[in-house]
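Only one protein chain is missing; all other protein chains are in place.
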Amino acid sequence: MNFPVLSVITWSPFVGALLVMFTARRSPLAVRLISAVTTGISAVLSIVVYVTYDRQAAATDDAARFQFYEKVPLVPPLGISYEVGADGISLLLVLLTAVIIFTGVFASWTVKVRSQEFYALLLTLVTGVFGVFVSLDLFVFFLFYELAVLPMYLLIGIWGSSGEVRPRGIFAWAYRETGVGTKEYAAMKLTLYLLFGSAFILVGIYALYVSAGAGSFSILELEAVPFDPVLQRWVFLAFYVGFGVLAGIWPLHTWSPDGHASAPTAVSMLHAGVLMKLGAYGIVRVGMGLVPEGAVEFAWLVGGIACINIVYGALSAMAQTDLKYVIAYSSVSHMGLVLLGAATLTEAGLNGSVFQMFAHGVMTGLFFALVGLVYEKAHSRDIPTMGGFGRSMPGVAAAFTVGGLSSLGLPATAGFVAELLTFMGAWRSEHPWWLFPAVLGTFLTAIYVLRVVRAIFWGPPSPHFHDLPDAQGPEWVALVLLVGVIVVFGMAPALALGLVDSATVPLLARLPLP
Amino acid sequence: MSLPLAVLALPFVSFVLLAVVPPLRRAGRVAGGVSIAATAVAFVCALATWQGHLEGEQLVPWIPGDAGPMATVGLLVDPITNAMLVLVTLVSLLIQIYSLAYLSDEPSPALGRYYTYQSLFAFSMLGLVLSPTFLQMFIFWELVGLCSYLLIGFWYQRPAAARAAVKAFWITKLGDLGFVTGIVMLWAATGTFEFSTLFRMGAAGQLPAESLGLILFLIYLGAVGKSAQFPLHVWLPDAMEGPTPVSALIHAATMVTAGVFMVTRAQPLFALVPDLVWLIGTVGAFTALLAASMACVEHDIKRVLAYSTVSQLGYMMAAAGAGAADAGFFHLLTHGVFKALLFLAAGSVIHAVGTNDMFRMGRLWHGLPHTGIVFIVGTLALAGVWPLAGFFSKESILAAVWGAGRTGTFAVLALTAFLTAFYMFRAVFLTFFGHAHAGGHPHEAPWPMRGPLWILAILTLVLGLAFLASPPPAVEAHHGPGWLGPFSLGLAAAGLALAWAMYQQRAIAPASFSRVLAPIDFAARRRYGIDALYLGLYKGLILGFSKLIGLIDRYLVDGLVNVFSALSLRSGDRLRRIQSGQVHDYVYGVAFGVLLVVVFAHWWAR
Amino acid sequence: MTVETVGFWLVAAVLLASSLAVVLTKNLFHAVLYLAVALVATGVVFLLLESPFLFGVQLLLYAGGVVTIVVFAIMLTERLVGERITQTSRHVVNGAIVSAAVFVAVVGFLLQAGAPAPVTERPDQLAGLGRALVGPYAVTLELLGVLLVAALLGAIYFARADD
Partner (left out) sequence: MSLHGYLTLGALVFAIGLFGVVTRRNAVGMLLGIELMLNAVNINLVAFSRFHADLGGIVFSLFTIAITVAEVALGLAIVIVIFRVRKTIEADRLDLLRG
């Protein structure tokens, strides 16, 4: 038995959470150090597995697709086992998660209230995310999925911040009764939405499990089962809706702006950066991987809704005056690009989609880290009152600009490569017109991102704020790391795409494309 | 290929150094030194490349794919590239030296930032001209756009600069949408971005005939945005909010010519679609005239030059539209030299008097003789006066257009040539002669600024003389009829004379002149309403629509969610009344449950 | 009329009468005493069903233990309140209707089901019981022990004096 490297990556944060809960009482520094070390272990190991993955073997031998494989039977009669393994897609996303949580620990260095519990929950959540990306057993996959979703409720409900939404319009009465705008509302909304999605996923998983003979939850074994086309269609729809809620598909996306806006910095980073990717990953891995006919059948739906997401999200982002809402809606828009890439069912598009998951994850992580910094220093998220921050916080301004440029797909940032590949895939897909909403989306993104940059960092200094300090100490670690990843992967996309390609090509080869 | 690679790498190294080593950047002048040194060495390398006729192509995979790389990057060196390399490095070098004095009042960190951007720009522009693929060209195309954005917004605390920067970015981005769509479609049809492969396929007739027109049109849109062609020209005059050296480098000599360069580069492809070539020429000529007319009523000296740049870019495009991309490219090179000269001279004037408004200048000749001389040299070159460099390139364009039988275009260009002479001499008379306005005693700029001016002025003259001695291929290729030379000189003279009469002698009142041409004057002063149209579209359509979507999302899509939520809360509120807290009631409930089960077992389960 | 039949009717009559008395009598103390009678009668029913062991358990544990606890409880609460506890009933008609309905439903169900074939062979009950308790039901028995301890602790916790 080799060193169980994926398990160590996955459980290291959890061990960190336990250590934080049991040993680090009343020592905020120890809490942070333990968190940094345990997530650091995950980060280092995820780089190691990323580098040592044998691409050649994966390309030639179908059995070697999932490497670093571990399997421990849990409930043999039901075919449940702890089965983990990683291919190119998983590895890239594991790397993303590691980067985001590692920087997230630094970005939330200044959390003061109940920091012990905060970090413990955060680390628990990360274990769930890692677990989803590496598990090859649907049952365990689902457990990790829930583990990744539920701590969010507490994290937002306790450490979040409330905003204000004025009840207006024909449904104003409903707003008055639901407490919209408060962090409790946001936390509840997010949790209910995601559990709503989970129900669909669970149904889909059981449908596959039962119709395959109720012998195994293993993805590898279920892949080999030729399911009935009609079943495939229904199950794909269930997966699409279930994972799609987490991926923020229109019109089931409204939890995301409220949730992201209310969540504390590291949680927003993790949530927009990684958790939404969980949804897209689920659609690709479980949806396309296990029910390929359903995926082909409903590509038009996935792609069409993705187009709505792109344009609608960008326009909504433009209309916001709250900084966090802008970023949250931009995530909705970019998740549209991710799903559009996947829906093209082409090599370029799917590579673009996976790369977009990575690029957007890092970028939005950077955004939320920066917004957190600005919020912490200015105690405001209201864009119209801001201005001229570039003078007092040049570092934040520069990092925000880089993030923004990546968001609008400027070359030499990771966002460009992802968008370009998506475009290329779109025009080669069954529905070439998808190209136009996607391109339009990048233009709209350019408008709202640069408007925000101009409104916050440019122009004469705002009279409402004085002596805003730039990022300092641990916060720099987060910013530099994230900016570096964006630029490096933008200039040398082969770093990621070679690996991704080795995973997407076999996936696409299994699709019954016309 | 190591020499061209060095040309590309040096500014990049300088940029990376300045970007990731904050102390170096914050040192200001030291950062300038780093950047200037890198550019100087790059210039030498570019000269060596040019002289050594090092030509060739090299490609490496960039985006991997299952069946070979999906996209490649690399270096392509050919005569066009060589000429551009020399121009870009030379003008960059001179302007970076000039800026050292021009921006000497800036705080050190800001100066360091400026040179960081300058290095990035030099790198991006060189990468653009060295591109062997459409994709790489697009990458650097966007990067120079980014530099333009950052440098226009260099004084980011000025609202006007901030506005101009985003406007420039958005408008060029609009064209770039076409560019990227076009190359993606081209890739989908052919599977490659490489020029050489595409040219080969084009020559062999393997390109999809029916969609090629659309694809190339979309790609041309990128050039429309970048090279400020009608109707996307509106950003360039506003871009003058940036520091003057930036205007000289980016918005006159190099970046804005990228569109012309691209059309020249992809000439073998464009030649396959004659209708599109016709369109390019027509739009170019129209842009030339439109911009010239707006330059005639402008008060701001930099904006006059900006409109003149738009106008000259139109000229170049018109040449390309006449199937003479080489003539256009030739004009690009000479224009790069003397327009940089004009901008830098204008910068020197602004430096001396502290205003951009020509009507508040006058009689500067006495205070600024050096600047005056070089400005007039540049003006003469721009007006196309023999034997300066501009004469030859302009001549070859007119000859090419006449030779292509496009009389209408020729007439428009001739009128533009007349207007060019007029508005440029208008600027000369208003600035250097006439009546003194500005208080104080304007004095000549320091030598770091004067040096580049003289170098460029001498270059303008020497190039002209060199062309006289040995006509370049573009001039050789396009011989106009014999009357063409005198004719265009006559146009220039007429423009000079009119400007002299109106602004020096005051023999003709400008007011009475504008009364005669009232509608045009009215429209030109309002920029033909194009800016207002864009503003209206932006505010009304995009922002308005986004507001609407924002409200729909908040109050309709999310509203429905909240209605569900509120209804659940309400029904929960009703249902909880069942929970009376009375144990007896619960026992009744259990009893009824048992009854229900039993009844069910009785009647339905049978 | 066998002995068993006669015994059954007799015991049934006693059981029903005492049960009714439990739920109808005003005095709580008397109700407890009637409950004791009912429990003993149930024990006799067990005897009729050839389960002497269970009869013993019923007498010792139930009739002895439970009744004693209840009596203690009543005396405690009386002392606390300082007055005799009489009890009143409420919604007697409703209660009667519901109980009658449940009875009718159950009996209706019984009438539908046919009587099982009488079993002739009688296994050795006591030995079998012992084996079952330490065999298949061993874990359950242990759990029961845990439950009893927990209940005991709980009862002590609840009933402890305030301090």
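As written, the chain order gives the labels A, B and C, with residue 1 at the start of each chain.
The working rule: a residue touches a chain if its C-beta (ideal position, glycine included) is under 8 Å from a C-beta of that chain, and two chains touch if they have at least 3 such contacts.
Keep in mind that what you see is a predicted model, and the values were worked out from it rather than measured.
Contacts of the undrawn chain with the visible chains, over the full complex, involve B, C. Residue B:587 is the one among B:507, B:569 or B:587 that touches the chain not shown.
The missing chain lies against chain C, touching residues 4-5, 8, 12, 15-16, 19-20, 22-23, 28, 31-32, 35, 38-39, 42, 45-46, 48-51, 53-54, 57-58, 61-62, 65-66, 69-70, 72-74, 76-77, 80-81, 85, 87-92, 94-96, 98-100, 102-103, 106-107, 110-111, 115-116, 118-119, 121-123, 125, 128-129, 132-133, 137, 140, 144, 147-148, 151-152, 154-159, 162. One chain is missing from the display, and on chain B it is touched by residues 575-584, 587-588, 591.
Just so we're on the same page, only the chains that are shown with their structure count from here on.
Of all chains present, the one whose mean CA position sits nearest the global mean of protein CA atoms is A.
Chain centre most remote from that of chain C: B (centre = mean of CA atoms).
Just count the C-beta contacts per chain pair and the biggest one is A-B. Per-chain Cα centroids separate chain A from chain C by 61 Å.
Spacing of chain B relative to chain C, judged by their CA centroids, is 96 angstrom.
Shared interface positions of chain C, i.e. residues touching 2 or more other chains, are not present. Remark: chain B residues 584, 588, 591-592, 594-595, 598-599, 601-602 touch chain C in the complex. By the touch rule above, chain A contacts chain B in their complex via residues 165, 168-171, 173-175, 177-178, 180, 189, 250-251, 254, 258, 312, 315-316, 318-320, 347-348, 351, 388, 390-391, 394, 405, 408, 410-412, 416-417, 420-421, 423-424, 427-428, 432, 435-436, 439-440, 442-444, 446-448, 450-451, 454, 457-461, 493-494, 497-498, 501, 505.
Per the touch definition, chain B reaches chain A in the complex via residues 61-66, 70, 109, 135, 138-140, 142-143, 146, 149, 153, 156-159, 162-163, 165-166, 169-170, 173-174, 177, 180-181, 184-185, 187-188, 542-543, 545-547, 549-551, 553-563, 565-567, 569-570.
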